[in-house]
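Have a look at this one.
Missing here is one protein chain; the remaining ones are kept as they sit in the complex.
== chain A ==
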Amino acid sequence: MMPKLRTIAGALLALVLLAGCGQAETQQQRTLTVLAAASLTESFDELGARFTAEHPAVRVQFDYQGSATLAEQIQQGRPADVFASADEGNMAKVRDLVGGPQTFATNRLTIVVPPGNPAGITSLADLAGDHAVVVCAPQVPCGSATQRVAQAAGVRLAPVSEENDVKSVLNKVVAGEADAGLVYVTDAQAAGDRVQRIDFPESQQAVNTYPIATVNGAPEPELAAQFVDFARGPVGREILTHHGFGTP
């Protein structure tokens, strides 16, 4: 028993020492923590790479989740530098904890169907029929946008499932488990040929705006402000447009 314990203790000590060394080496590197809506994954990954190219000593660490989850984490005191939300509602929840939210992107919905469009869907009204339609739950930004377009078009949707995030909706269509889904234009674009996209005019009635803000008490306030400017500047605009977002 004793020799075993000693081995374990030795191994632990070695681990601690190693960890210490690792830390010392990366100390001069600064980390910027960006909490961003899941729908920003592809574009912010690219944005981060471009930002790092201009600031070599900075590592940008992203956490992509539902905007509501991130807003709740900020309320619970999670340390972060930048928050980018997929809607204004979730940014409003942390109004007192962030500085100067600004719109940096817009997004709208589109219909996606599996390649070949087996159910023969051509318009939003077709989604009211007897098809397996998957949408976002009204509780999340893409779901509230879904409700708004359905209302504007006077279409009564009867989904077989209301998912918690737009990527889950997309995946059900990609997997062929749904005849159609309502997702953001940007997600449809990210999916490439794995889905077919059917735009509909009513989507203009529910354009989602994405606000970005620095978080109060950020560990890297200066970098945070620079990142927000970068996202709203020419480089950010170019990347966002490339991924299908609208920019203000």
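Here are some notes:
Here is the rule we go by: a residue touches a chain if its C-beta (ideal position, glycine included) is under 8 Å from a C-beta of that chain, and two chains touch if they have at least 3 such contacts; residues count from 1.
Basically, contacts and distances are computed from a predicted model.
Hidden from the displayed complex is a chain whose UniProt protein name, among "Aspartyl/glutamyl-tRNA(Asn/Gln) amidotransferase subunit C", "Molybdenum transport system permease", "CRISPR-associated endonuclease Cas1" or "Carbohydrate ABC transporter membrane protein 1 (CUT1 family)", is "Molybdenum transport system permease".
The chain omitted from view is touched by exactly one of A:Asp45, A:Glu162 or A:Asp199, namely A:Glu162.
Touch with the chain omitted from the figure is made, among A:Pro79, A:Gly129 or A:Gly176, by A:Gly176. Interface with the hidden chain, as seen from chain A, comprises residues 66, 68-69, 72, 132, 134, 137-140, 159-164, 172, 175-177.
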